[in-house]
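Apart from one protein chain that is not included, each protein chain of the complex appears where it belongs.
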Amino acid sequence: MTQFSTDSQRRADVCVLGGGIVGLAVALGLQRNGLSVTILDEGDSALRASRGNFGLVWVQGKGDTLPEYAAISRLSAQLWANHAQQLKDATGIDVQLQQRGGLFLCLSEPELRERQAMLTRMRVAAGGDYPFETLDLQQLREFIPEAGPEVAGATWGPEDGHLNPLLYLRAMTEHFLQRGGKIDNSGKISRIEPTDSGFTLTSDAGQWHGDQVVLAAGLGNRDLAPQVGLSAPLVPNRGQVLICERVKPFLNYPTGHVRQTNEGTLQLGDSKEDVGFDPGTTTDVIAKIAHRASQMFPLLRDVRLIRAWGALRVMTPDGYPLYEASKQYPGAYLVTCHSGVTLGALHEGPIADWIASDRTELPLEVFNAKRFTL
Amino acid sequence: MNIPVYDLVIIGAGPAGMSAAATASSHGLKIVILDEQTAPGGQIYRSISNPAIADENILGADYYHGRSLLTAMRYANVDYLPGSIVWAVSPDLSISFSRAGKSSQIKAKKLLIATGAQERPVPFPGWTLPGVLTCGAAQILLKSSGLTPAAPLILAGSGPLLLLIAAQLNRAGVEIEAILDTTPKGRYLKSLRYLPAALRNLPLLIKGVGLLVELKRSGIRYVNNVSQLKALPGSNQLLSKLQYSVDNRIETSSCTTLLVHQGVVPNVQLTRALQLEHQWDELQQCWKPSLDSWGESSQAGIFVAGDSGGIAGARAAEYMGELTAQRIAQQLGKLNKESLLKQTAKAGRLLYQQQAIRPFLDAMYQPADEFLKPSDETLVCRCEEVTAGQIRGMVAQGCTGPNQTKAFSRAGMGPCQGRLCGLTVAQIIADERKVPVKDVGYYKIRSPIKPLTIGEIADLAE
């Protein structure tokens, strides 16, 4: 472990709180802007939404009630190829990004129609520029022949894709360390104090000082944000995901509920449960996920489930991200969302640039927490 | 769906489960045993209802003692469900299990986990080669099928089971090339301070000495102070040679079968999945659930008996099963506290005698460092093929625990669900970080604790 003992080692231009997918992506972008960055992270047993992630780089259907969210999701998806390439060039780690389109299967005709209507509304809101197609079962089988007879159809989003979220986490960590970034995971930060020259952060293991501070601690932001004049009204929302044995590749496209990784592992997801801070798995939910997945692809009935996990999504009341600079304490920023993978390229790019320069062309004012108090 | 409810659900039909069932049934409890195996006995009394070997001298009287447990269980009023693989237990004690490719659920008022032990993973270079098996595997083949390993045969490791299986194979007429004892120098001296307590179980000590004498008389080459085991393949991917060091000299032996052993550790998969409190046993170098003296865990109503609650051996498991069953009966109102204490006095004494010898054995046979924290080249995760060196590299990158190295390397994500790498990975991380293993922790284990098909689970959904 790196030991941080002297004062000079405990200073950085920016302290990023949280070493998950969100914190790492922002930290990499800040380094690209020439800033020295330290990530303050928790230990092995933290909640860690980043490690309970389905790995979709997903556009279709995101932001149906907020066009700006639809826009930044699409922007991030477009930036992703470059983001992945840079990580590969720097670390040799291929995050297995694949953006050849994705499918969202519906098990009933009304569900399919409703989804089609939603995507049509989004197309109108985007001024006509919003690519998607609605497929009936027969058309769907041209993409995935194994779709079962209970499937009504699917929507096709050509900009959707997926990647390996664990490799993504690892690639970002390696790249961050390569560039001289520091990760201190010796304890949870309990106090942030604004000072004349920035912020002092205190954990059980000691103090850190940053000229700027970025809150990217997921659910941990709830307690941290008020200390720098921000608010993070986040609630946990549990998702359970089923991981099956590796099988030879058969699923050529990611779907909203089932995807196959490059290694052959099948992932079946996911649930949305409001259960507080319990990241466990439950038999009834696992059974429902398995049932739905095998309706979509009957051949999955033979596949063995190896493990399941629950992870807590970081949710705002409306499900959209929070990007906000503190007015009261300039230099403090809040970055939090539940789609850290999809938005990863955005965080490394324009979001980090905004924090580094305090200027942005993104419509970030719609993503501040005032929307919950109006 | 109408879920059957039992007063007591016992998982596992080894000595603890069998004796608990017999005891609990004497109080008229409605009991079911879910047993992963096809017949009662657990691993220690495996196939006791239908022993394969004709000559009973080979396995010895201790094995056939299992018949008394079997008889007691048969006379008890117990639903016995062999071939039942428990894959989930909810905090409300709903139990999901798979039997003949179909899953069912039952509910327990009280749950007894008696899932026994597994052999401690013994990582060393080449331990994944075909031809390398655990001593326990050889004993299972002997008990259930009367099968003996192909020669040339070498046994390597440390601990009572190593000596026992060597003696059993020898009695069966199997030629053993060598026994390589990896017990580090100085262990005998270290364990001496525990000898006075161990004398309370003189019969077992005498049996141990008897085994050593038997092996000595057999003329099998017995090599002490062996280290740096390395299994080498031949041209056909199979084990062909064993290399090892003794007194700073490297030796090589031809070897078709290598049986390895470094003691046994509790099977904590289910107790971990239930998120029961666990503690690190420094002497035994393993995790075990925290239990009160009746075997009740940190969650009321969930009990653990036998080696899954801490390694103490077959006889201790039998007595613990009895104690636990009495306590459960008392909690269910079948007897009062006073009769509980009276009825458990004898089993308590016997248990105490069995436990008295453990610290001596544990201190003597604590595995050598090379098996706890193997060399960089050694695979630690057999499923995902991750080496000790890779784990060390990830610690250098800032991983503080096994769940982080799992995310970074996939170590622990394969079908064995971390059973063969969990302890090793945690030991390596602790060693690199220079902190105690208890501060490093263990994998987060979640249901299902055994693989099963999506179709089987899907059928549970309404």
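We just call them A and B in the order they show up, numbering each chain from 1.
Note that in this section a residue touches a chain if its C-beta (ideal position, glycine included) is under 8 Å from a C-beta of that chain, and two chains touch if they have at least 3 such contacts.
We take it that contacts and distances are computed from a predicted model.
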Listed names "Indolepyruvate ferredoxin oxidoreductase", "2Fe-2S iron-sulfur cluster binding domain-containing protein", "Xanthine dehydrogenase subunit D" or "Hydrogenase maturation factor HypA", with the criterion being the UniProt name of the chain not displayed: "2Fe-2S iron-sulfur cluster binding domain-containing protein"
Touching residue (missing chain; options B:Leu133, B:Leu205 or B:Leu232): B:Leu133
Contact partner of the left-out chain, one of B:Pro149, B:Gly321 or B:Pro367: B:Pro149
Contact with the hidden chain (one of B:Ser68, B:Thr256, B:Gln331 or B:Gln353): B:Thr256
Sites on chain B contacted by the missing partner chain, in the whole complex: 1, 4, 32, 36, 38, 43, 47, 50-55, 58, 81, 85, 102-106, 118-119, 128-134, 136-137, 140-142, 144-151, 172-173, 236-238, 256, 267, 382-385, 414-416, 419-420, 450, 459
Touch list for chain A against the chain that is not drawn: 138, 141, 145-150, 245-248, 250, 263-264, 298-299, 301-304
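The rule is simple: only the chains that are shown with their structure count from here on.
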Whole-Å gap separating chain A and chain B, where each centre is the average of the chain's CA atoms: 40
Complex contacts: residues of chain A adjacent to chain B: 1-2, 41, 43-45, 48, 51, 166, 169-170, 173-174, 177, 183, 185, 242-245, 268, 280-284, 286-288, 290-291, 293-294, 300-310
Contact set on chain B toward chain A in their complex: 88, 90, 94, 96, 105, 275, 395, 397-404, 407-408, 410, 413-415, 417, 433, 440-441, 444, 446-448, 451-455, 457-461
